[in-house]
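Supplied in structure tokens, the structure appears directly below.
As you look at this complex, bear in mind that one protein chain is not there, while each of the others sits in place.
Moving on to subunit A:
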Amino acid sequence: MMSSNSANNLLDEALGFNDDGGGGGGGLLLLIEDRVETSGAFILHHLIKRRLSSPNRPNDVVVFLSFAHPFSHYDRILRKMGCNLGVQKENKRFVYYDMLNLNYPDGEKGAEDLLLSVYGKIQKTVELCSSREGYKNSTIMIDDISLMEVALCGSSNLVLDFLHYCYSLATQFDCLVIILNHEDVYSTMDVPSPLLQMEYLANIVIKAEPLATGLATDVHGQLTVLNKGICQGSGCSKGKIRNFHFRVKENCVEYFYPGSRT
């Protein structure tokens, strides 16, 4: 059994993260899917801490677009995990965009112009970071996609356009894009859902689901990490799937294989 505070836990191993907190960059898009019964927010918090806490990567930056909560919410949670977001924000390592309080224009054209402006800020930030000495990776995070779609008057196509541009930025500047979306929001759709488009786009998909047996006290859910593998000049690595259980505690999360908990 491993907790999220240890050097490398089951989640980090499944994602291919190194012991120094790095890895997982190189133009990848990571999609977190959760449900009402099993919130995937803890994965987002864990990844924020991983990307900011590595001593070997002092110039890595996290660009965070929040549609779900104010900054104080994330600051409080990450403090309990041993990461001071306020300091990171002052040091320009944690760039926070409050998307909740933006004035969203009516109409798709106005929304597209707004997204263009937000994307421009992200690209400028990433370009600045990449020019610094010792730069390794940047991370772009969005919490969460379904609320982004609501803010854009239900235009899933605009959301997908924005993700496409973030992904192209990731491949150019060696970034990691992390997005959170809710699977059950799209479950009743008759037409192919935009979530499926994101699953095609993503290199890594993490699904947080309840146990097949229902609610339990000691096990809060199961994680399935689908890593599609990457293709580089030397060849392609094969896709892999890992499935394990988790339990969310006050300051950390425990990950363990089914039946291995004592």
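The rule is simple: a contact is a pair of C-beta atoms (placed from the backbone, for glycine too) under 8 Å apart; a residue touches a chain by one contact, two chains touch by 3 or more; residues count from 1.
Please note the rule applied: contacts and distances are computed from a predicted model.
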Inset, instruction - Quick one: find the hidden chain's UniProt protein name among "Phosphatidylinositol glycan anchor biosynthesis, class U", "Putative N-acetyltransferase p20", "Elongator complex protein 5" or "Nicalin". - result: "Elongator complex protein 5"
Legend entry - Residue in contact with the excluded chain [from A:Ser39, A:Ser53 or A:Asn157]: A:Asn157
Inset, instruction - Quickly run down the residues of subunit A that touch the omitted chain. - result: 116, 119-120, 123-124, 127, 157, 160-161, 164-165, 168-169, 171-172, 191-192, 196-197, 199-200, 207, 209, 212, 222, 224, 226, 228-229, 233, 235-241, 243, 258
